[in-house]
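Before I ask anything, here is the structure I am working with.
Heads up, one of the protein chains got dropped from this complex, but the rest are sitting where they should.
Coming up: subunit A.
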């Protein structure tokens, strides 16, 4: 890990401003988040996109800002601010207040930074602000543009999960690239989004993937005990092949276990081994929902399912864990919605880290943000406001020339500090993952 002093001196010249929609949003427009959205409100996605200097040649801050004004017209509610209705349920007032825009400079070159294998300085390229303590003055999205010494650029997106899941966030930022390239779609109609007020439904069984937390009021952070740390490592395609064949015990590609499930199984078992106390028997799995809602729709629609192990995770064969994760299990989306609706959206929940959570970002167009027609060199996402059980993100990487055009995977772990180092050692020892 890089020492804190080095991290502090890394970023300088920070300037704050705001950008918002170029066209006026009609007054009195509101956006009411769905019950699913409200279940996620204590979580924040922090994504960073790294571009080489050739991708951003000719880019200046005024030009970037100008294109962002055009882009934000398409998602005018993301520039709004939260209020509470008479019942106390939060809603967004589409008042064009804007998203925060942060400019910074990094004293390293892009290549020097990419050599830092664990990417623990990821947090320096994206804002860690949360919504609160005052709802009317908290931006929902914060963008950070960091210039490297070599001319490369990092685009940091701090995204309130209440607006949408990682797939929506990815679509959101990719659209900026489209606007830059001159392919701006037609503006959506200016219409308030209202939740239907219905009688609270009866809930047969409470979902396992979310847990209630003590009321947080207007400061939307997960009340947590452990200090969570982040660690990322990249697995090249060859490493992945090796992992897959070892897990499934098969040499042929066709019979091998699916990639995401393999990685999940490996980490699940390793965590179970190093953890003091009871091993995690329940995990939450998030995947992209199969339906395509269009690039302009932001929502929390990722498929949430839960896998419960009736056997000892430590003793089990990794193949069994893979089967458990891969089999279509109970989809918890509807139950979560019912749970939130029961309390009319007033309760606070933690989702990521309520159980050990695995998120498969494989279905997202993660490398879809194109500047000057080039894709980013590297993209990473993490999440803030994580419960004590931890979160694992599995992100696809850009396809590389050669190696059958397959890219690797980035695995980002957010776990309590003490568990992270032990897990790192275990993965290195048992699975040769560095």
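Operating definition for what follows: contacts are C-beta pairs under 8 Å (C-beta built on N, C-alpha and C of every residue); 3 or more make two chains touch, one makes a residue touch a chain; residues count from 1.
As a working rule, contacts and distances are computed from a predicted model.
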item: Undepicted complex member, UniProt protein name, chosen from "[histone H3]-lysine(27) N-trimethyltransferase", "3-ketoacyl-CoA synthase", "Thiamine pyrophosphokinase" or "Iron-sulfur cluster assembly enzyme ISCU"; value: "3-ketoacyl-CoA synthase"
item: Selected residue (touches chain absent from view) among A:137, A:190 or A:311; value: A:137
item: From A:35, A:95, A:158 or A:419, residue that would touch the chain that is not displayed; value: A:95
item: Candidates A:15, A:212, A:308 or A:327 - the one touching the absent chain; value: A:15
item: Identified contact with the non-displayed chain, of A:81, A:161 or A:424; value: A:81
item: Positions on subunit A where the hidden chain makes contact; value: 15-18, 20-24, 62, 65-66, 69-70, 81, 95-98, 134, 136-137
